[in-house]
Structure formats: C-alpha cells, structure tokens
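Pasting a structure here, questions to come.
Yeah, one chain of the complex is gone here, protein chain that is, but the others are all in their spots.
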Amino acid sequence: MSGRSKLLCAFLFSLLAAGMFIGGFCAEAAEPVVKIGFLGPITGSDAAEGAAARNAFMLAISEANKSGEFPFKIEVKEVDDQSTENVAVAGAQEIVSESDIVAASGFWNSGPAAASIPVFKEAEIPLLIWGAIRESLTNAENVPYITRSAPTDKQENIPLAVKVLDEMGYKDWFIVSDVGSYGDGNFNAFKAELAARNITPMGEERVPEDTTDLNAVVQKIKASGAKAVYCGSTVAIGSQLKRQLFEGGVTGILYCGISGMKTEDFLKIGAESAEGTLVVSPGVILEDTTEGNNFIKLYNSQGYSEPIGAFTPYAYEAALILINSLRACGEKPTAEAMTKAILSGKTTGIMGTTTFNSIGQTENVAAYLNVVQDGAWIPLEKSEYKEGGKRAFGGK
Amino acid sequence: MDMFFGLAVSAILLGCTYTLVAIGFSLFFGVMDVVVFCCGDIAIFGSFAIMGAYVASQSAGLFGILPFWVCVILLILIGAVFCAAWGLITHQFSIKPFRNSSELMPLLSTIAMGTVIKEVLGLLFKPAVNTISTAFGGESAVTVVSGRNPQGFPPLLLPGGTTNARYLIIIAITAAILLLLFLFLNKTKMGMSMQAISQNKELSLMTGINVSRVIIITFLIGGVMLAISGFLVGSYQKLMSFDDGAMYGAKGFSAAVVGGLRNTWGAVVGGMLLAFVEVFVSGYIPRGTAYSSIMAFVVVVIFIVFKPDGIIGDKSVEKV
Partner (left out) sequence: MSDAVANVLEVSELDTSYGRIPMLRGVSLNVPKGQVCCVLGANGAGKTTLVKAVLNMVKADKGTMRLEGKSMDSWPTHKRVESGIAISAAAVGTFHKMTVEDNLKMGAYYIDESLLRERLVEIYQSFPVLRERLKQRAGTLSGGERTMLAIARAVVNKPKLLILDEPSLGLAPIMVEEVFEIIRRLRATQMSILLVEQNAVKALSVASSGYVIQKGAIVFSGTADALGKSEFVENPVM
C-alpha cells in the first residue's frame, strides 16, 4: 500500500469513527420513544370514518405527549388499510416489525381486522380494535393479544331491537342487508332478535355491496305489506334503499338500521328522502357529558376536514385506553406488559368506563338511537320523534 | 300486477342507463375493433364533472343570472367537454400507441385508463365550495369531504317535479338520444363513414374516408354520449360513488355483447334485456337480489355460447 492510499484509509476511518461518535452522541441525547401502531381506512370507500378516527387517535396521543406525564415520547406508526384485507395484512406486518412497538389499535372494517389478527398474535403485540364490530373478532383464542373497545354487531343490534320490537311493537318486518361481512353479522344478529320474539320476517333480501339500483327490492317491500324495514348495511346501500323507498312512494313505514349508516353521507340523498330514518349508534351522546363536550370542542378546534363520525369517539377512547395502559407499565413499557395492562385495566374516558371481559370484549356497551329530522342526525330523545313528540314514525 | 308494472318501469330505467354506456362500447368497437373498457368510468367522470361544475356555478351565482334550464344545459355541455376529452385521451394514449401490437394490449391499457380515471376522481374530486345549498327542490346542505365518499348528484332534472315525471324525462332523453344517433349514423356523411369503417375498414380507406379523423370524431361523439349517460345515471341514482364506473362498464359491455358488439341497436336491446333479467330476478325470486347480477351475466354467457353474433346478429358477412 502506498503512502498516499494509507493516508486516505486513515482519513476514511477517522471519518467513520467521527460519524459513529456523533451518531452515538445523538442517540444518547434523543428522548426515549415508545411506538404505537394505528390502522384504519384512511383512504378508500370508508375514508370518512377512517380519517376522522385517525384524527381523533392522533389528537389523544399528542395531548398525552404535551402533558409531559411520560418520561418518553409516544410515537404513532400510522397505516392506511384502505378497507382492503391484503393491504391491512401488509400494514400489520409493517407495524409489528417496527422496533419499540408496544401496542397497536386498529380497524373499522371487520374483514381486514380478521385477516390481520394472526399477524399481531404471532408477533405477540397487543391489538386493541377501535371500530370493527364482527362478533367473532374477540374470542378465547385471540385473548390476551386481541381486545376490543367497540361493541360487537350483536351488542349493537340489541338496544335497537329492544326499542323497535319491545317498546314500539313493530311486528311486520322486511329485513335487508348487504352480502358482505358487515351485512352478514347484522343480518344474523337482527334476525336472531326477531326469532327470540317469535317474529318471522315478511321478506328478506341480501344485496351485493355495489348495488345502486334497489327499485326491485322496493317493489318487493311494497308488495310484502311490511310495516317496518331493517337495513343492516353501510351508508351506500342504506341511503340508496331509503331514497328509493321514498321515491317509490313507500313512506308510511319505519325505516331503521345500524350505525354504519349514520354518516353525513347518508344525508346527501336529501332531507325529504332521509327523513325519519332511525339508526342505532354505539357510544354515548357526547353533548350530554362534560368529557364528551370537551372532546367535541377539542376536535373541532383542530380544523380537520372530516367531521366527527359514529366511531370517531371510539378511536379517541381507544387511544385513551392505550395511554392509560402505558401508565401502568412504568418507564420502559414492553409489549408483554402492555398486553396485561390493557386486558386488566380500567379506563374512564369520554364514553364511560371500559373494562374487558375474559375474551377481551368491552363490557361498556353504550348505544343510543338517532333519527334524521329535517336533514340532520339528531338523538332520538332530543328529536320530535321521541315518545309523545310532534312527529311519529310510519307503519303505526 | 302492480308489482309487475313497478318492476317494468325500474327495468326500463335501469336499461336506459346501461344502453347509453353499451352504445359507447359498440361505437368504439365499430371503428377501432377494440373493446374500450373504460367507457363506464368515462361516464361516471362525466357525472362528477357535472357535479363539480354545478358547485362552481352555484358559488359564481350563475343560477341567479341565467334561467334554470340554460344552466342545466351548460352543465351538461361542460360534462360533455370533459368526457370528450377523456375519450380523446383514451384514444391517443391507450389505443393508438398499440395499433400494431397484440389485440390484448388495448384491452389492458383501456382497463388501466379506467383505473386512472377512477383514481383521479377519488383523489381530486373536492369541489371548489364545500357546502352546497340549493335554492330549489328542498334539498339540504351537503358537505363534500372527499371524492371517495358517495356524492349527492345535484337535482338538475325537474327539481320540483314528481319522481314519475323525472323517470319519464330520463326515458324520453334516452329515446331522443337514440333517435339523434340513428339520424346521425344514417343520414350524415360522418355517420355513414363510421358505419363504413365498422363494416370494412380496408374498403373505407380505398373509398377515401379519412379514417383517422373519423376515429377521433367517434371518440368525441362517444364521449359526449357517455357524459349524457353519466348525467342520467346521476339524476336517476342521485348518490354517486367514484368507483361506480367499473359496474356500469361491466354492465354496458355485457349489454353490447348480448346485442352484438358492432350493432348499435343490439346494444339497446341488450341493455334492456340485461336490466329486465336483473330487476325481475330480484323482484320475483325470494332473496333473489343477491343473485340478480349473476343471472344477468349468465344471460350474457348463454348469448356468447348460442348467439355469438348478438341478439340481432347479422349473418350476411360476405364470403369472397
């Protein structure tokens, strides 16, 4: 080796050493970090729900960071599942392979949730589901890694059934849902409620998820003489069916459904068409509580373009549960400690107190009914449709 | 009987929406021998363009200045310009470059073009004004969040009228478009040239028809037709999703195949047949809605097997 190249080598090595030193120094100086994963349909057909949920989740985390309570910084690894199973699985793998990941929260769609659960179980990273409601997602095999703070489809259908079957006393039903997993769960759950009360529906119809023309179903409902229609689907089918019923002159009936319909998009069919739609919503009426009101104020002050949806408070609540669990894990939280902390924890957030049962399902089942009145969603108890109010549902 | 009548009306309306897309397919196939798979997406793009233009003209106060129907025609024209442009773009970028390659290439490239159109809609569609409140029809304010959410189509078709009157207009417009198309194809030089190219491209060249010009004009006219079809679909469906195009494309293509791809009038019959099968399967078979599309496609398969020339198939292909 010539003298010159020796010199060059020495120079390079010293550069390398300096780099290592500087790098080490920086790492030493940097704040310790704890990472949490977030998954949801931030783009795709359910973007309105997913993006609002992401906003709320990030908001809760950034509040926690600001509070200075933790000796580390909580970072969120955000993944867009696009409501698609394979995208969700890839996203889940991305999250579990991050270093310092201690927990994740995810999913509005049940399909992507079901597909991704094995990834989290395999990696032994706890996943708290904030918005997917298929009943089977939480079970004895998935515990302790999989927990859910949102009610299941079954849990959601119960308060609706109590209201429309027991209190209002509707007996002549036509039930409609889509053929997807969301529709499936709701269809079976509501049918079970009917069966428990010895009611056989006068007609039932399952429609493909991309159906836009439901006039044939409308004609069928008309011909069946049903006095109440249950739609266990998301906003796409739910709103088209309601509009086409209205335009087909089928107005003297009760039209009710499930939380997937309760979005601002539903109202785009027009005030007249949407009027009188009764939908069950998970959670509590935020406006009625101090915590809820604070959340609405905080959310609306951020200037997000997505308004608060049915599951936005749930995403916020999920973040609060994770933050509360971090508190229980001390200065160096691990995935193992978080798994235990989430399952056995007790968190009081904006929607009451959440605890989990033995299969990781929340025991806090809050739900309330909403109705469309003059082109807006209003809680039933505050609307003119409440018992003894100025307006009444059809079919009575 | 009441139900039968109701179903028949639904079927005719649905058939109208399929028919215009199907004619798009058959026009393009006629002059290019290529199945342009993004027809449905172009139509949906048209309805979104009309929605966007509506919001813009609302905020510009156009509806206060001009009579209502003038505004509506203006909006449709704007949609037509956009669709014609997409038609041209489709031709220039996903058909013309593959003229000398395998027949599969334009098939793939027009499917890709459909995806581009769909994604452009989903990503970019955020009308200039977020809240639309209309002065007519009693529609409420709507908030547009993102192009991927379902969008409310503005009440441009007889906003004050009854549903039945609106349905009648949709059928009437479709019939009028078909009549105009018939006159155009049979009574004008350009229309005759399109037919000529469809029947015998080599002879058309020898006859002195400026084939590339006719092809471009066909794509423009097809684009305009698709825009009108988008307008009708929007007015009928009222709630549009950026990805509706794939479904309309599939249905329109099937209708065109059932009718015989080169046969414009077959597309009408095919569209109606498909709609009738779908609606009646859904209406008369218990829990049949889940299978209505399947049944419709079964009809397509039956036609492909037993009557590949289409429902008004033409056997007089000459043998030399």
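Residue numbering begins at 1 within each chain, and the chains themselves are lettered A and B in the order written.
Following the convention adopted for this analysis, a residue touches a chain if its C-beta (ideal position, glycine included) is under 8 Å from a C-beta of that chain, and two chains touch if they have at least 3 such contacts.
Just so you know, these numbers come straight off a predicted model, no measurement behind them.
Asks: Please work out which displayed chains the absent chain touches and list them by label.
Replies: For the complete complex, the undisplayed chain touches B.
Asks: Sort through B:Ser59, B:Gln92, B:Asn164 or B:Asn210 and give me the one touching the missing partner chain.
Replies: The single option touching the absent chain is B:Asn210.
Asks: Of B:Met192, B:Ile217 or B:Ile285, which residue touches the hidden chain?
Replies: That would be B:Met192, which touches the missing chain.
Asks: In the complete complex, which positions of subunit B touch the hidden chain?
Replies: Those residues of subunit B that touch the unshown chain are 189, 192-193, 195-196, 199-200, 202-211, 314, 316-318, 320.
Here is the rule we use: only the chains that are shown with their structure count from here on.
Asks: Quick one: subunit A and subunit B, Cα centre-to-centre, how many Å?
Replies: 36
Asks: Any idea which subunit A residues touch subunit B in the complex?
Replies: Within the complex, subunit A contacts subunit B at residues 43-45, 47-48, 51, 179, 203-208, 210-220, 222-223, 235-236, 239-240, 243, 247-249, 264-265, 267-272, 305-307, 374-376.
Asks: Would you pull the subunit B residues touching subunit A in the complex into a rising list?
Replies: Against subunit A, the touching part of subunit B is residues 2-3, 6-7, 9-10, 13-14, 122, 137-143, 145-146, 148-152, 155, 163, 237-239, 241, 243-244, 247, 278-280, 282-283, 286-290, 292-293.
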